[in-house]
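What follows is one structure encoded as structure tokens, with my remarks underneath.
Every protein chain except one is present and positioned as in the full complex.
Chain naming follows the written order as A, B and C, and within any one chain the residues start at number 1.
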Amino acid sequence: MNIEKFQAAAFNDFHIQAHERNFEHVAANVPDIQNLIQKLQDFQVAIPSWALGTGGTRFGRFSGGGEPRNLEEKISDIGILHALNRSSGAISLHIPWDIPENAASIKALAAQYDIRFDAVNSNTFQDQADQAHSYKFGSLHHVDKAVRKQAIEHNIEVIRYGVELGSNALSLWLADGSCFPGQLNFRGAFKRTLDSLQEIYAALPDAWKLYIEYKAFEPNFYSTTIGDWGQSLLFANKLGPKAYTLVDLGHHLPNANIEQIVSLLLMEGKLAGFHFNDSKYGDDDLTVGSINPYQLFLIFNELVEGMNARGMNHATDLGWMIDASHNVKDPLEDLLQSVEAIMIAYAQALLVDTKALQTAQQNNDVVAAQEILQAAYRMDVRPLVAQARLQAGGVLQPVAFYREFKIREQLIKERGLKTVATGL
Amino acid sequence: MNIEKFQAAAFNDFHIQAHERNFEHVAANVPDIQNLIQKLQDFQVAIPSWALGTGGTRFGRFSGGGEPRNLEEKISDIGILHALNRSSGAISLHIPWDIPENAASIKALAAQYDIRFDAVNSNTFQDQADQAHSYKFGSLHHVDKAVRKQAIEHNIEVIRYGVELGSNALSLWLADGSCFPGQLNFRGAFKRTLDSLQEIYAALPDAWKLYIEYKAFEPNFYSTTIGDWGQSLLFANKLGPKAYTLVDLGHHLPNANIEQIVSLLLMEGKLAGFHFNDSKYGDDDLTVGSINPYQLFLIFNELVEGMNARGMNHATDLGWMIDASHNVKDPLEDLLQSVEAIMIAYAQALLVDTKALQTAQQNNDVVAAQEILQAAYRMDVRPLVAQARLQAGGVLQPVAFYREFKIREQLIKERGLKTVATGL
Amino acid sequence: MNIEKFQAAAFNDFHIQAHERNFEHVAANVPDIQNLIQKLQDFQVAIPSWALGTGGTRFGRFSGGGEPRNLEEKISDIGILHALNRSSGAISLHIPWDIPENAASIKALAAQYDIRFDAVNSNTFQDQADQAHSYKFGSLHHVDKAVRKQAIEHNIEVIRYGVELGSNALSLWLADGSCFPGQLNFRGAFKRTLDSLQEIYAALPDAWKLYIEYKAFEPNFYSTTIGDWGQSLLFANKLGPKAYTLVDLGHHLPNANIEQIVSLLLMEGKLAGFHFNDSKYGDDDLTVGSINPYQLFLIFNELVEGMNARGMNHATDLGWMIDASHNVKDPLEDLLQSVEAIMIAYAQALLVDTKALQTAQQNNDVVAAQEILQAAYRMDVRPLVAQARLQAGGVLQPVAFYREFKIREQLIKERGLKTVATGL
Partner (left out) sequence: MNIEKFQAAAFNDFHIQAHERNFEHVAANVPDIQNLIQKLQDFQVAIPSWALGTGGTRFGRFSGGGEPRNLEEKISDIGILHALNRSSGAISLHIPWDIPENAASIKALAAQYDIRFDAVNSNTFQDQADQAHSYKFGSLHHVDKAVRKQAIEHNIEVIRYGVELGSNALSLWLADGSCFPGQLNFRGAFKRTLDSLQEIYAALPDAWKLYIEYKAFEPNFYSTTIGDWGQSLLFANKLGPKAYTLVDLGHHLPNANIEQIVSLLLMEGKLAGFHFNDSKYGDDDLTVGSINPYQLFLIFNELVEGMNARGMNHATDLGWMIDASHNVKDPLEDLLQSVEAIMIAYAQALLVDTKALQTAQQNNDVVAAQEILQAAYRMDVRPLVAQARLQAGGVLQPVAFYREFKIREQLIKERGLKTVATGL
């Protein structure tokens, strides 16, 4: 299904007056407002193909109905999101959950919705039905060369799919690790993983990047073979200039200072980008900004400052992707909330008075530094984000529109109540 | 399949000389050794019916073959464990994964293996195929009375199964909680849970206990409705004398001092017992004693001291159960390792010089207190545990026996390679 | 030194136009704005007497100059804060750091600044020069009755000081605990503490409350004798209706859900109030709202909803106090930032659409529940807080005023550069 232009227009008309009042109030205090609006419009967050269905835990998965039954419908769902918020113009494919059987037609379909293909993701953490070797004891770090070979070839195959679609990055997350002390020789696991990565790296097309994700722990684990940013960076440095470290917000030990990690990876020129989500206890994959929105703002503050210092393009020089699980929310509503939270944090970070902050830092004026950050954070920037959306052809309030126009009900009508999307 | 007596005898004969040398060496320093051996023999750890199969995560489940296909085969598996270590003479049933269709024949079968029925467990964290209402948003705390009623009735049905088998406790764990701020009114959730528990409590037979398990968090959660021992104790106190707090070692926030919780629950007369496992990061459900065996010893130290102070019977006055997940190990081998770790910790705790410890505590002699605890912990008590096993008819080295006599291979031959037990 | 009215007026005049523009914009969307403003004005946060000086760690204390040299100057400092923000009209005394030698004159001085005496705090975590027994191994839980007696009498003496000044609560925090396994018998420590508390409780005047603070850990500790809300509540229930549990935001294990604890303590009628601060890793005693302002908002959301449900008066039925350490900031500026963060969170919580939230909860509409909370949180409520301050006679921007009028410089001139306030 598609969002009709006239519906969006009618909706916006109804809300425009209140919006304009708010926008004008906020905009009055923002220097070079059009520049900021432009930056917000340029910023696109990729939606992973597995995020369109209801997520689950080991206890079960409670589907809400109307889930996309194939890749085409997933693209259509992202089309809905993008039509509403104009900030979701990219899809990140997961292979083999979403294999594009006919690349040309898939590309054409995506183009219709103004959606490009972001990083492609491989999967060596689950056994597929027809697979020769099991990943029970890992993939790229496996002691058995045959298993490693299978995993390497899978990754190379994923690159091929990506090339066909116009992606330019392979995003790699391993569940490789150990459950018990003694199970693994850590050095051996590292070296085997490096060997495997080198083979994959060698298969990367020229303009491609390799994103190496790290994760501190998985349930039922004792160690993970790429456990923190230090390990990921070791790999990236040993591999070469195309390899980068990917940060997933939920993949850290308790209390980690993620914003500092982001700053240092930027300094080293080795930050790949982000998997956005939020968490209370572990890798909870909750809606972005639902638990600690100030942390998200601090991360964006480092991004804006650090990317500007390196002359990087905010929109295109790093990979931005959501990686959350929607277990009790409608996935599309959840994604709208996540993208909104990201745009708000980005807008606030753009409003930080960088010069004043530098002066405060130079003077060890800690009170002023905090005042400056919180001045930006405490601003109500929703009207700015809405304005960017409006100018780009979206709707003023995506979630409200989605509900008012009963999108989910229409999807259920089209697809049925019992559909279950591929994924977790 | 059964462990044949003559096999056990042959195995023990082969190892007896080395064992006796070790046992005599250790026993020489233990006052009243037979009393200690008797205590070790009396101590039985219940095996949950879901633990006989390979466990899994949301990514998948890699079965190892020969898994029990029904309750009868699960009892047979526990029979193997118990024949080997003589410390696993109880089963804890999980309903509806393991419904005893014919209670009388199931009881007779268990009796054959010298296995009694420990606490029965209900399940309101998964939807069953035929279920009228979904537990997507919780069970006993649900805002909808009909859902609560369904969950209450399920628990009462579980009690009925337990009565038929001779159990005397209902063990209750809820996955009730919330994923996001605002989703739940905490007080409302608490009160509805209390109402539901009161109805279940009212259905408890006279000599029964209600075990209320708590858990700090689940993946993808923001709150759990029975989140810590304080909340569980609030429920237990409001319910009455049959209600107790169950401690699962993995269900705590990072760094929690579990041994202190155990001591205080004993002080309040409200400790139900344990779900044993170990963990590195969260609720990892790893083999008991595989990550932090000293913590396990400290817990047993509190148990022995606290139960003695109240004149409690170690073997019978609390519930002892393993609750671990075997994802990369043969479940039976893993259970043998877990029971061994428990027996070692218990033996060490029995060897603590309580009087000397009390004197050290009275004098604030912190160095001596540590010396006393570590003197017991550093002893090699494996010969004591083996001797208890030997005298009770078990084998000297259960895991070695299991491998030497190729038990798993036989089970695979009997049951097939592709069987998958019910459970997680 | 005093804030002169004419200075405040001049400052406000200069900023009034911008303020009014902002206030009118926000107020237009707030139903019953004067009621909200009134609530903000009524809400007063107590400043502890030890917070007026620079804090320190075990490595040292880097004083910034102009620190108050006695209780009179501390009251004067709070007078400055209160004159600026009109929300700091209370002082919480710490004995023996700040013994009021002449209660009548101290009361008169405080009255001059419109400051009342909040809970009085005892100290049994440090040895005083003239003290007969050491607290090296604890105070109220000590194995030696003489030490306990000394600590009990100190607390009773603190109550006497409080009575003279018009306080009506004793706030009690113990550093009692153990550094090593075996050092303490947990039950014994609990029971001795209870005995000691009962003697203190018996000495409470009629209208007084006893606040029992808990803390999960201290550096160099293995256990704390009042370690979590569950233990504190056990004490409070055993003591009687005047005993309550005090929540210090920094006193929890990593990832604890503090807002749920708050809700349940309110449900039990046993919440004493708060020690406000913020933290990244442990008990960091950082400026309120400097690390996780959304958590602070969620806590206030529970407070407002829970107190309303019990018909409690927000301003007077619980104790509100800051407990932070200012190691790298000017203490007065830091306190202004903390109070501002509290007022903002309170204002946002007052703006939550409770009815809509209840409906969403009743429908398990998790998306709507989040939208409702975040709608309130994302509002820029600074103009509301400023308006409340303005109407109450304060200044529009306290920190800016403080700097513009060089308050610290004046204090240094009056008191000298090398003064060091009593406290940590």
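Convention: a contact is a pair of C-beta atoms (placed from the backbone, for glycine too) under 8 Å apart; a residue touches a chain by one contact, two chains touch by 3 or more.
Predicted, not measured: the structure shown is a model, and the values here were computed from it.
Trainee: Out of A:Pro31, A:Gly182 or A:Gly311, point to the residue that touches the absent chain in the complete complex.
Mentor: Final answer for the missing-chain contact: A:Gly182.
Trainee: Using the touch definition from the top, which of C:Leu210, C:Ile291 or C:Ile407 touches the missing chain?
Mentor: In the full complex, the listed residue that touches the missing chain is C:Ile291.
Trainee: If I consider the whole complex, including the chain that's not displayed, which of B:Gly65, B:Pro96, B:Pro254 or B:Gly393 touches that chain?
Mentor: Counting the whole complex, the residue in contact with the absent chain is B:Pro254.
Trainee: Have a look at A:Ala272, A:Leu303, A:Ile372 or A:Ala421 and name the one touching the chain we're not showing.
Mentor: The one listed residue touching the chain not shown is A:Ile372.
Trainee: In the whole complex, not just what's shown, which of A:Ser63, A:Ser88, A:Gln231 or A:Gln337 touches the removed chain?
Mentor: Once the missing chain is taken into account, the touching residue is A:Gln231.
Trainee: Going by the touch rule given at the top, which residues of chain C touch the chain that is not shown?
Mentor: 55-60, 62, 125-127, 134, 136-137, 175, 179-181, 183, 216-222, 254, 280-287, 290-291, 325, 327-329, 424
Trainee: Residue-wise, where is chain A in contact with the chain that is not depicted?
Mentor: Residues touching the hidden chain, for chain A, are 136-137, 143, 178-188, 190-191, 216-217, 222-223, 227-231, 233-234, 252-257, 259-260, 263-264, 266-268, 298, 301-302, 305-306, 309, 357-358, 360-362, 364, 366, 369-370, 372-373.
Trainee: Residue by residue, what part of chain B touches the chain that was omitted?
Mentor: 21-22, 25, 254-255, 257, 280-281, 287, 289-295, 328-330, 333-334, 337, 344, 364, 366-367, 370-371, 374, 377-380, 382, 399
One rule holds for everything that comes next: only the chains that are shown with their structure count from here on.
Trainee: May I ask you to list the chain groups that still touch, directly or through other chains, once chain B is left out?
Mentor: Contact components excluding chain B, positions unchanged: one piece.
Trainee: How many Å are there between the centre of chain A and the centre of chain C, using C-alpha atoms for each centre?
Mentor: Centre-to-centre distance between chain A and chain C: 39 Å.
Trainee: Between chain B and chain C, what's the gap in Å when you average each chain's C-alpha atoms?
Mentor: Using C-alpha averages as centres, the distance is 43 Å.
Trainee: Would you give the residues of chain C that are in contact with at least 2 other chains, written as numbers and ranges?
Mentor: 254-255, 257, 364, 366, 370
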